[in-house]
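The complex appears here minus one protein chain, its other protein chains still in place.
Then we have subunit A:
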Amino acid sequence: MSSKIRILVPIKRVIDAALKPRINKAHNGVESKGVKFSINPFDDIAVEEAVKIRKNNKDLVESIHAVSIGPSKAKDVLRTALAKGVDTSSLVDVGDTELEPLAVSKILKKIQEEQGSNLIIMGKQAIDDDAGQAGQMLAGLLGWSQATNASKVTINDDFTAEVEKEIDGGIETVRAPLPLIITTDLRLNTPKFVTLPKMMKAKKKPLKVVNPADLGLDLENRLETVSLEEPAARKAGIKVKSVDELISKMKELKAI
């Protein structure tokens, strides 16, 4: 392995987390017209963490590369990542195609090979499809260690990482040598605002567009979405007048 850390951060452009998504007319996906898109919040945290790791380990980190797989508009989220301190970036322009996690992982493997990355920091899930699989599949394809749902990351001088994860009633700490995949949870850090001077400088940083056809991969989707429905609205509760009535209602519903 190389004597320096080369970080790769995959980021996805998704429907803004603060908006209420609507099912499209065809009932096979979410309406994307006239909707605001932003960086997947977990990926934002991944970018922040990569930059933080470099800051805390000045001599260890050689480069940070961000990659997005998406439409050409995903350049926006890459620019933001560059402004935050990422050095170089690439966009795998798949247009409006929604790739499945396996296809995404295959592409990321290619990018890892090209970049010679030995640390991949990525979101634990994208909030649009909530699949939560790409990190794990990529670890499988690469045969690397994985530390998922990180709430704290420490990189040691001997190229090992200690990663904490919140579990029921406590914290689980795992240690692994690089190369390694870390997926981020919300409490890992709070992304900062990007200042304008940094945004302006980011315009000059490299952003390479990659044609997925040139990667020589089978990216065919294997799943078919049959139909997408809103969850049924919950029935409103009722008010009871007395304890007796409460008990009899609960009995009626076989709750007691």
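Everything below uses one rule, namely that a residue touches a chain if its C-beta (ideal position, glycine included) is under 8 Å from a C-beta of that chain, and two chains touch if they have at least 3 such contacts; residues count from 1.
Throughout what follows, contacts and distances are computed from a predicted model.
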Per UniProt, the name of the complex member that is left out, chosen from "Interferon-induced protein 44", "D-2-hydroxyglutarate dehydrogenase, mitochondrial", "Release factor" or "Protein phosphatase, Mg2+/Mn2+ dependent 1H":
"D-2-hydroxyglutarate dehydrogenase, mitochondrial"
Pick from A:A26, A:M200 or A:L217: which residue touches the chain that isn't shown?
A:M200
Tell me which of A:D59, A:D96 or A:D130 is the one touching the absent chain.
A:D130
Going by the touch rule given at the top, which residues of subunit A touch the chain that is not shown?
14-21, 34, 36, 38-39, 41, 44, 55, 80, 125, 127-128, 130, 185-187, 190, 192-197, 199-200
